[in-house]
Every structure is written in structure tokens, then in C-alpha cells.
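One structure is given here, and the rest of the page talks about it.
One chain of protein is taken out of this complex; the other chains stay put.
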Amino acid sequence: MALEDISVVTASGSDQLTGNATAVLHEVAEMLVALAERGESGIIDLGGMPLSGADKDWLTARLGRGEIEMSLDLDGTSEVRETAFHGVWWLVHRNGKGVLTGEFIEVNRVPGLVPAHPEDIREAAEKLGFLINDL
Amino acid sequence: MRHEDGILMAGLAQHGVSRRSFMKFCATLASVMALPPAAGLAMAEAMASARRPSVIWLPFQECTGCTESITRSHSPTIESLIFNVISLDYQETLMAAAGHQAEEALQQAIKDNFGKYLLIVDGSIPLGMDGAYSTIGGRSNLEILKEVAKGAAAIVAMGSCAAYGGIPKANPNPTGAVSVADVIKDKPIVNVPGCPPIPVVMTGVLAHYLTFGSLPELDKLGRPKAFYGETIHDRCYRRSFYDQGKFAKTFDDEGARNGWCLFELGCKGPVTYNACATTKWNGGTSWPVESGHGCLGCSEPDFWDAGSFYKALSMPATPLKTVGVAAAAGAAVGVAISFANRAKKSAAKAAHETTTLPDLEK
Partner (left out) sequence: MNELQFLTWVRGPGLNLAISIFLLGVFVRLFEIYSLGRKKDLSEPRNVGGASGINTVFRRSLPAEGMLKKSPISYIGGYIFHIGLAIIVFLFVPHIKFFQGLLGISWPGLPSQLVEFVTIVTIVTMLVILLDRITNPVKRYLSTFQDWFTWALTFLPVLTGWLAVRHLLLPYTTMLAVHILMVELLLVFLPFTKLFHAFTVFGSRWFNGTVNGHKGVAV
């Protein structure tokens, strides 16, 4: 019998709004103002507070979808989705087995994970140099 | 060789782990440890640029299960890679050197980083027979521990054996096994119990130390609160069945198939502090209760002596040895008393004694 065949029905409150979603939205708004006025970025760890399924749905609905959707292949897939609000990004991290390991909302021009690191660029320049030399 | 990156970043890159993967790992690690997201960034920076990460790993009276759990040399993860790279100074199971070369490496590592290295110990320390039960190169574990601990900034007692004595300490403790904290009294010690511990706990402690230069907040048994702050029971997804009184009675019965609570099958979840219910094992695949077996309580001291793994917490932990004798003794004493009473009664009757008020109030 596979794990999925065992029906485990637990009574949980995942259909209720807890009020935490509103709090998160307030925090996002504050961070967005800080980004707009002072260029300060911020991250909210969605795993760090109790959010029910309904809370997450409510947040996703309010934040909406933007123009960019990125899929990152980093020891498991990570997804970066721009929300309808410029500067507000939703990040979902999964490990190699597809298990959710982290979920964040990042308020930034672009999530810190995305831009190439100067050290990596330097190394890549070197590598490309060697490649061209060998042609 | 890059200038700003330290050994860890280079080591990870060699194994095909990108900077971004490492940043993702640090972000989720900070989240698991209930640290703010900024800590995740700090961790990534600190660990990436760690120049001479100095960790000395001493294996004592152990089964190597803890090392296996962390390093999982058959399928490396970022955790195992971190340990591979960071523990290059001295790690008996993994390092290439052996014999006198290994001894020299240890002495060199101690000398180079005196007062600054992190000492990780797994396995208990046997005191019996002057420590002869477990020796390395002719020296007892006890002697080695005392020597290496002198220059350690902090000690991580990894696994239940190092943290509390573990299985060697279980009744009757033939080797006189004790924990690290029983031997070393003057250094900060973090206990990371579990048989074995969940890998990410070890990584979390190391990451915290490398980033902030301090140990995470500990409970009164010396365990990081971030991972050992709650009981299995309080996070168990089968908890609603416990509350309703729906229990599996045997393995593979109807209740078990329906995923009911495993209390009757001996689950020690209510008295065990660990992160298994939330963090799970094998990269989040599953954990004992989810697989249908009760929690053993392996992160608690003396869990081997806490009664059978298959007897519920409300059942007697050890057989009741003297109750039969006590009942028989009670009957015997009762019979003796009754003879005495009857004798008294006959004597009173013969002497024509009357019953007085004081007699009734006795």
C-alpha cells in the first residue's frame, strides 16, 4: 500500500482566514514605500508565521500576477514570480525531492538571488577567454 | 583562485553547487531556525567567505550513524558538502590520512587554531577500565577529549551518545559511558541529540556559529531551541486523532491504515523534543510516525531505559516484580492479625468485658 493510499483526514483550520494575511500585506506595503523612497529592500519569510491555506490564497489573490515568471534550477526548483506590484516578488523554494523548503516575499528591484555575482562574472570571463583561445 | 571567496565557496563550486544554490540553502536554513530573513543573507556571506573554517571532529564510542546521517556519503547534499569542506582539518571517518599522519594533522589543527576551533564530538566517552574500552592510537577517548577541548571555542556533542551517553550508557552501562558534558565543565557545549540527529540541525548550529560567532539559544538540556523547542506530539499531523481517542491498536490494522494516532503502539511523541514532525527526514520525505511507527524518543536522555518502545506511555515501564509477594504478604499478615484479634475477642468474652464509648471511638 503506497503512502498516498492511506487516507489521513485531519481536522484543520486551513479553510479559515487567520488575520495574519492582512498583517503580511501591511508589512509588504511598508517595505514597498521604503524601497520607493530610500531604495531599501526587504524580505518576509512566509514560513515564519502561521498562515493557513486560505491566508495564502487571499494574499496571492490580492498581490496578483506581474509580467515575469522565473524558474531557477538550484538543487531543486525555485520559482520567482513578479506580483502585480512592481518591486514585490513571490519566491517558492523546493528541494531536490520537490518538497517545499521555503516561501518568501521579497521587496526589491529584482530578488537578490537572481543577479549574477561579481566573482562569478569574473570567473566566467576567464573561462570564456580560455574557450575563445582554444577555438 | 578568487580573492574574496573562502574555502567553502570554492569547495562547493568544485562539486557543482552554484552560489545561487548556496544562497537558497542559507535562506531556507534561516527560515527553519526561525531566524529573520536578513540572517539568511548574513549566513550566506559569512560562510561563503569563511577563510579558515576550523572544525575538529572526534569520533569516540559511536556507531558512526551520526556521521552517516550528516555526510550521507552515498548521496551528497549541500549539508554533507559543507561538512566535507569545513571539516578538512580533522575528520577520521572522511579524511584520507590515517595513522601517524592523521595524528600529526590533528596536532597541527589544534596548534594553528588554538582557542578558535569548533570541536564536534560523536559517541560517548567510556570511563570504565581507565577508559580502555575505547582508544585511538593507544590513547583513551577521555584523554583525547580533555586535551583537544582545551583549545576549543565551543563543543558540539553530536548525537544522543555524545549528548547524554546514548546506547552505551543504557542499563547496565558495562563500559561506564558518559556524555561530553560529564567530562568537560569549562567550555560551552551544544547538545544535538537524536539517534541520529536530523542533518539540518547540525548544519544550523554550524551556520549559526560561523555567521554570528556564537551558539544558538539553548534549552536546559543544552539543545538548540530552534530545533528542540517543541515536542513531536505538539506538531504531529495525527494529533487530532489523539484528541478524539482514535488509536491504531496493532500495526497494519484498520486504524493504522487510516493513519490514526500511534499512542497505543508505544509512541513517545508526547515526551520527546525534536523537529522530526516539521523538518522530517531524507530531504522532507517522511518521518517515523508518517511511516506508521511510533516515535522512539531518541533525542531524550536515557530513552533506551524509558520502558519498551512498544508500550504506551500510560503502561508500566518495567515489570511489577514485588506485587505478587506483597499481596501474599498482605494476606499472611492479615491472617496473623485476625488470629490475634480473635484471641483478644475470646479473652474479652471470657472476662465478660463490656463495650465502652472509648472502645467505639478507637
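Letters are used for the chains, namely A and B, taken in the order the chains are written, and counting of residues starts over at 1 for each.
The working rule: a residue touches a chain if its C-beta (ideal position, glycine included) is under 8 Å from a C-beta of that chain, and two chains touch if they have at least 3 such contacts.
These numbers come from a predicted model, not from an experiment.
Student: Shown chains touched by the missing chain?
Tutor: Within the full complex, the chain left out of view touches B.
Student: Touching the absent chain in the whole complex: find that residue among B:Gly16, B:Pro174, B:Gly213 or B:Gly330.
Tutor: B:Gly330
Student: Can you list where subunit B touches the absent chain?
Tutor: 221, 231, 233-234, 242-245, 247, 263-264, 270-271, 297, 300-303, 305-307, 311-318, 320-323, 325-327, 329-331, 333-335, 337-338, 341-342, 345
The criterion applied here is as follows: only the chains that are shown with their structure count from here on.
Student: Can you check the complex and tell me which residues of subunit B touch subunit A?
Tutor: Subunit B residues touching subunit A: 2, 4-5, 9, 17-21, 23-25, 27-28, 30-32, 34, 36-38, 40-41, 77-78, 237-241, 257-259, 280, 282-286, 290.
Student: Under the touch definition given earlier, write down the residues of subunit A that touch subunit B in their complex.
Tutor: Checking each residue of subunit A against subunit B gives 1, 3, 6-8, 10-12, 43-45, 47-48, 72, 74-75, 78, 93, 95-97, 99-102, 104, 112-113, 117, 119-120, 122-123.
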